[in-house]
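Excerpt of the complex: some chains, original placement.
Lettered A, B and C in written order, each chain numbered from 1.
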Amino acid sequence: MPSPFFNGGEDVQNIYAIELKGISKYFPGVQALKNVDFRLERGEIKALIGENGAGKSTLIKILTGAYFADEGEIYIFGKRIERMTPIISEKLGISAVYQNLVLAPHLTVAENIFLNDLPSKLSFVSENVLNQMAKEVLKKLEYDHIIDPREKVKNLSVAHQGIVAIGRAISKNAKIVIFDEPTAVLTSKETDELFRIIRELKKEGVSVIYISHRLEEIFEICDKAYVLKDGQFVIEKDIKETNEDELISYMVGRKLRKDFYVLRKKGKEILKVENLENRKLKNCSFNLLEGEIVGLYGLVGSGRTELVRAIFGADKIDRGNIYINGSLKYITNTLKGINNKLALIPEDRRNQGLALKLSVKENINLPIYRKISRFGFVNSKKEKQIAQDFVEKLNIKTPDIYKTVKNLSGGNQQKVVIAKWLASNAKVFIMDEPTNGIDVGAKEEIYSIMNELAKNGASILFISSYMPELMGICDRILVMNSGKIVANIPREEFNEEKILAYAIKSSIVEEVDSK
Amino acid sequence: MKKVKFNTQMILFLVVIALWIFLAVSSEYFLTYSNIRNIMRQMAIQGVLAVGMVVVIITAGIDLSVGSVVALVNIMLSKMLAGHVSISLAIFIVLIISTGVGLINGIVIYDFGVPAFIATLAMMTIARGATLLISGGSNVFGLPRSVANFASSDFLGIPTLFWFLIITVIVMELILRKTRFGKYVYALGSNPEAARLSGVDLRIVTYGVYALAGFLWGIGGILETTRLWMGVPTTGTGYELDAIAAAVLGGASLFGAEGSALGAFFGALVMITIYNGAVLLNINPFWQRIIVGIILVVIVAIDQFRKKKSND
Amino acid sequence: EKAVSTKQMKVFFIVKASESEYWQIVLNGAEKAAKHFGVTLIHQEPTTEADVSKQVAILETAISTHPDAIVIAPTVADALVPGIEHAMKMGIPVIIIDSAANTDMYVSFLASNNYKIGQAAADKMAELLAEKNGEPKGEVALITFMSGVGSLEQRKAGFIDRLKEKYPKIKLVAVRDAQGKQGNTIGITQDLLTAFPNLDGIYASNQYTGDEMVRALDMMGRKDLATVAVDSGAQEVWGLKNGYLDAILVQRPWIMGYAGVAYAIMARNGVPLGKNIDTGIVVVTPEMLKSGAADEVLDPINYHKDW
């Protein structure tokens, strides 16, 4: 893709794909980046790591022109870019998968993938060509049979939206591709596909910036790791010359525990779900005991989210019973769910978890205003106190509790979603991908909070697509497949292959069944 | 077994059919050639404005200046025609001006970041002020008779005015569904950030949408002039609500990314049918308002119910 | 055409707006006439006078229903002409009331002249100022309800022209516009009195502005101004009684409505009719109010109730 912007620079050796010099960026109350230098060579895969709010997303947004740096210089393929805009950055061959995906939900998959480059004759879009092109892209990701290019994006699950965002980024023959926590919304199967793609990109000489809080991924595909802390450059390491612990200590400044499992006393049965069915669920039964942490694993679209939403009263149930502490409950709306001491941390934080325009304080207190008000008046002291407590406890990086949640970093937004529900006095915590996009240090915090909750008699249903963390903390793991619960595996029998086999294989079994 | 999928336009189409059957039974005059042509003529202007409005609404915007711009065009065109400027030149000038007014709306909205509601509300009072200044507050008389004849003329048995609406609907439907610009319009309404980060030039799209709307207000103003056969500085008051109502009735969402030109057409048709029917059935004008309000709510409620069901 | 018995006759009656006391009085007169003569009266009208194209649409629809006659008060002079001419060509006689249309193709035109109302207001204002200041001089202001409305522009023009022609010493210091919103005139009047402390007189050119001007003067307790208003709103009449208003210029809407229907019936049956009929204006003063001489024009609906 020849472009006027890097003609002439193409063949010169020792020119970096990206060179940033002295980049600084201020937001009200925070300096997101301080005098950061950054270089990316051609064909290099560089990991960008750091705690939540370290400035990773800000850095890449400056690269793509989404933000404008307050100080510093940007060179792309040796050419100084005075004022980067999304349009220029596209032309320069930079494309990105943003942390919060940023897709146009009302447009189709194909339109989203090729939005700025719709194939057209006399500015009339050729739908067939477009859909065909999108199919090609999806085929590269091996999703051409799963995602219909003509489907509207708003009808896709978050994971599939992630695939679309990745498809868009790799569709443009870009020279530089940036992935901001792509795997946060993916399961292991898609992650493998993604890595395959990234390796192919590297072979083609494309440079890649890869952001993730899952360090083993970085060791799997990256060449170098670049560490940011509090908006400042800390160190850059060749991946072969370092290890996880070292990187963690650069990021967090301390050592982390590896295994979080704590043996706890289990109490009586607190939640029992019996033959639950709706349009996505088939005959789901399971139970939770006091003090138990139960994992729920499954592939994308296996129905985990559907299951927990139905239990919480967010979606309709067609058949089946839910017992809380042994008595049958009809949970027909979320308020009843809450009154029955359920809590749901939803997976899609932007659409379901947060009121983005409101402050940290209001978001955290939203489910408990009922409790902290008298005669309808909110006890502001308590309100502030609770918000302050959780900001400290979860180390939410924000200048103050009055900051609009929209302006927090992705991981910190997720922490707010978690804090929201920890503040309630629920007995059953349902957490749908709670550690999405959360840094290693904070994950440790969250695991210990989970342990703490369980120790105090609560019980936790923990959905994650990240098997190591399920295996690390759960007493049992339930596996879902095509809307059914297909396995209930106790801790003693945990085994990665086995769990994955249930998640994948039984779908084959079922296909056979139905024939 | 394929299930028929209803969409908003189809629901509206059924509503129109139902209304027409009801009116045909209730009034012997309804289904006469002359009355159908009345409906077409009456609908032409409102329809064109509704189609323009839907484009703006799809971007999650709004244009309250529509009525004032219609009046501005009406007065300027009348002044020019009464002053013997050639018709084609006069039309050219007013279209430039109305498009320019739309462009200014776009600039104020995009570059100054003023919400569309305020920007176009301001333009509504500014354009009205300009209209009154130009006309000195008085009506403008003395337009060539050919202008009036045009409004009552037919082409292929269909009122000429209605052809304008037909062409507008077809062209806008094509633009919205088939062109790159159309896709950008929906993208802007759906998620401006996503569109921007994909390299879509939101400035151009915003300018384009409001200028296009302004152009259509210009067409509306020209048609209004032929119909009124004079310049009336107060004409167009309240048109914004009618146009928005027709667009929303036709399935547009004020939160953007939903709506179509065809929907706006049907929305306008429903409203005109109701007004026409009310006159034919001689319904007390006070009751008319109550009935129109109820019908409006019922139609949209039915459509919402369908949407909900098809989502389940 | 053959004469038609009034029992089978259908008269389509189109006024400028439904939301107005003035037009309700016209309609009341029309209904009374319909009752007297036994014709079927259909009346349809736009909601506000600003909605010209709605009136055009109603006229078109009316023609499609082939009434025996049409009575119309054209909101503007030209826009209704094609419709009126079309109706006449189809053999439907058209009676125009209240305001003119720029055509000769009609049977009769019954109206009081709005320009004359403006002139009469100026004359009355001059008379009042002469009483107050010894000669016709002083500062006056004009309040119009909505710029661009034909009849109101006429009333404004008549007033302004007359002052220029006949009363050079009367200075028109302000022309204000309520922008078509009721409630605005109260504030405007208050602000006028603040801005022009030496103001001698105000002319409010329709009922809305007249009513609210009285209300504002009442709130401020100002009976010293020379005030003239148009139409006979209840608040205006109250103002006249209580010294806030010195004169109102009253048209005869009820008569217009009644006569409109009567003329329509006659026209349908070929009775020769005068082309232009002036229904006149009445200047009502507090004295007339006391004597009861103005009852017929001030409250025509009640006055003709048992007629």
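Annotations
Criterion: a contact is a pair of C-beta atoms (placed from the backbone, for glycine too) under 8 Å apart; a residue touches a chain by one contact, two chains touch by 3 or more.
Because the structure is predicted, anything quoted here is derived from the model rather than measured.
Composition of the entire complex, written as a formula in the shown labels, equals A x1, B x2, C x1.
In the analysis below, only the chains that are shown with their structure count from here on.
In this assembly, the C-alpha centroid of chain A lies 44 Å from the C-alpha centroid of chain B.
Look at where the CA atoms of chain B average out and do the same for chain C: the two points lie 33 Å apart. In chain B, no position touches at least two other chains. Shown for chain C are the residues that touch two or more other chains, of which there are none. Chain B contributes residues 174, 178-184, 186-187, 189-191, 193-201, 256-258, 312 to its touches with chain A in the complex. Residue ranges of chain A in contact with chain B, taken from their complex: 64, 66, 86-87, 89-91, 96, 98, 102-107, 111-112, 115-118, 120, 123-125, 168, 279, 316.
Touching chain C in their complex are the following residues of chain B: 27, 29, 32, 34-35, 38, 41-42, 45, 131-132, 135, 137-139, 141, 143, 148-149, 151-152, 224, 227-230, 232-235, 237-238, 275-276, 278-280, 282, 285-286, 289.
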